[in-house]
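A single protein chain has been omitted from the complex, and every remaining protein chain is retained in its original position.
Take a look at subunit A:
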Amino acid sequence: MTATPQTPQNTASSETGARAILSVKGLTVGFSSRLVLENLDLDVQRGEILGIVGASGTGKSVLLRSVLGLVQRQSGQFIMFGHNTEKLSRQERLAIERRLGVLFQHGALFSSLSVLQNIQVPMREYYTLPQRLMDELAISKLELVGLSPDAAHKFPSELSGGMIKRAALARALALDPQLLFLDEPTSGLDPISAEEFDDLISTLRDTLGLTVFMVTHDLDSLSQACDRIAVLAERRVLAIGNMNDLQKNPHPWIKSYFTGKRAIRQWDKN
């Protein structure tokens, strides 16, 4: 407890270095006269697991979706892998998108395809590989995320919630992305599955050299998996740092989030 309390202003600094795999600069997003994000800056460093937290409706998902280009932004720039996404040709944009993997909140598996076919969709779209090789690769990905090969021929409607998340993660990993986006990966999972999932993310980061951008509310995930945590409030990144930094932050919402009863229990455990 020796660190001086950080003021919200300088915590969200944009120390743009060569290490930043994704930089968001001056992002403003709004819907019909109401601004959700205003002049938001955020850097994601190569190889880190960055957690995004914030109260409901503070624009966590909007931030994720606008980085992915699913939501129209009013202003702002994204620098991905050192390239400004606005200035890319269609071809270059595709090459960038191929390096991104996304796990949507509810999996978003294609319901009319089996798990194996779901994982093969990106491979089929971008490369011409023999079917045998694609089957082997897909099974390999399934086992990497901790599913048994028996699940390969099942359809999404036959899977449990945890299995859907794992299968969707396997699909997100199909092309070996460098930057992985996770939208509430552990929501709706039981504590054991959620913990396994956190371990899985850390293991994959170490083995595959991934960078992970994770929207989550799970304090366990935040304390165990994340290297840094960005707090979204008042339409911008209010604070960014590791758990200890944020716990000392005087802002009332951050204080209650990171020193609430649930959070304290987390400290007692560690």
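Some observations on this one:
In this text, a contact is a pair of C-beta atoms (placed from the backbone, for glycine too) under 8 Å apart; a residue touches a chain by one contact, two chains touch by 3 or more; residues count from 1.
Here, contacts and distances are computed from a predicted model.
Looking at the choices "Energy-coupling factor transporter transmembrane protein EcfT", "Phospholipid/cholesterol/gamma-HCH transport system permease protein", "Polymerase nucleotidyl transferase domain-containing protein" or "Succinate dehydrogenase, cytochrome b556 subunit", the name in the UniProt record of the chain not drawn here is "Phospholipid/cholesterol/gamma-HCH transport system permease protein". Which of A:37, A:50, A:173 or A:240 touches the hidden chain is settled by the complete complex: it is A:173.
Considering the whole complex, the residue from A:29, A:53, A:67 or A:152 that touches the absent chain is A:152. Subunit A residues in contact with the hidden partner, per the touch definition given at the top, are 81-83, 92, 95-96, 111-112, 123, 127-130, 133, 135-137, 139-144, 149-150, 152-153, 155-158, 173, 175-178, 203, 206-210.
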